[in-house]
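Here the complex is missing a single protein chain, while all its other protein chains stay put.
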């Protein structure tokens, strides 16, 4: 089994520089998480961009889609900011014959308390278990692309229509 | 979605009592891990027994099997010691119409560095993604029951026949 | 032995709210750190204010000084933001007959990797070991008030004149 991990930034990789009192997106924590998870499969890690997901452009999404289409792997885990993860999933939905899991975290991987490790674990299990297609993995659930939204007020991902409060 | 978690002891729940300098199996860390994972589904947690898996008897396994067969849930995650996880999976393999994931960890959940969080994340994704049946989730992989063994010298789980060193 | 802890905000207590993508100062982590440190002495914790230290005013400092002068304890540990810790120490330097240790951290206590636990441990040892007076404890060192500055470019505290680059 081979999994290609692609990092695009987002909360999961945010770090904090004291001098500026600004959060910025840092080097990915994914490799460290896989090492702690004692994973025993082949993988590599492609840092595509390092952005807050509100700043990801259509050009970025197009480039991401073309990268995957032209690449020779069949299993992908993409770490991504939560605010536009749904939009990126929609953009990637026309990719055929490959399994693509998007995930991220609601608190940074560098925090003592974080959902990042759990979510990367979920993504790794999902990518080898589901049918080819595009999926989101967050909040303990594996969502097919198109059936999920971020409920911003509750700060979590939900099936569309489930709580009535998604946007 | 509803998941029933069953804890049976093992390294994942080991704790250390200074007075005796002995590791003993403590209260399960699973609830804490699910809380950090910000999971948004219904679940409960059944503490079945708290044993080093070398001490799990045939009677214990039979009781576990009957509990699941007579229970009304369809998705199960069982935490279990690694030394006899394969044996317990074999015993449960005749359960039909339910999805059962066994997992655990090679270092205790209470350690700073542990595979427990990653593995529970994997199990949660697997239980909702695979066809009904019995599976083991360890070392970044989702194994079907019957195709996996613990390679004790390398201290990891592998597909049977893959490394030639499994026992 | 009785120690009065006073919290005033700063990086040590910063938390991160995803909705606004802003760091804000949260409830103090000091009690949690003392609990992990298995301390066996009497103490209490006074939350004085919760501010980035650049926003601490002369009135705030005067109030802090008067609180300590009129209070009946003799040992104090104050957690404080790093940017104006030196200024607050100077303001408190005229307090007599009491031991006052200022500390904080360069990365938040809620991070996996943080100097907060180490620094609180240092402050607790210093407050019971030094002569009455005002001290800063940061970067592994116990500085007397008046001999220390923050070297902002190196992001650490140093003895005045030591590196030539302090400001």
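Points worth noting:
All chains are identified by letter, namely A, B and C, in their written order; residue positions are counted from 1 within each chain.
Convention: a residue touches a chain if its C-beta (ideal position, glycine included) is under 8 Å from a C-beta of that chain, and two chains touch if they have at least 3 such contacts.
Predicted model only: the values in this text are computed from it and were never measured.
The chain not shown here is in contact, across the full complex, with B, C.
The missing chain, though absent from the display, is touched by one residue of C:12, C:64 or C:120; that residue is C:120.
Looking at C:56, C:92 or C:106, the residue that reaches the missing chain in the full complex is C:106. Seen across the whole complex, the unshown chain contacts chain B at 11, 14, 16, 18-19, 21, 23, 52, 82, 106-108, 110-113, 152, 155. By the touch rule set out above, chain C reaches the unshown chain at residues 1, 33-34, 36-41, 106, 113-115, 117-126, 128-130, 137, 139-142, 156-158.
Keep this in mind: only the chains that are shown with their structure count from here on.
In terms of which chains touch, the assembly is arranged as an unbranched chain of neighbours.
Centrality annotation: A (chain centre taken as mean Cα position, compared with the mean over all protein Cα atoms). Rounded to whole angstrom, the centroid-to-centroid distance between chain A and chain C, based on C-alpha atoms, equals 38 Å.
In this assembly, the C-alpha centroid of chain B lies 45 Å from the C-alpha centroid of chain C. One simple way to say how far apart two chains are is to compare their mean CA positions; for chain A and chain B this gives 26 Å. Chain A has residues 106, 113 in contact with two or more other chains.
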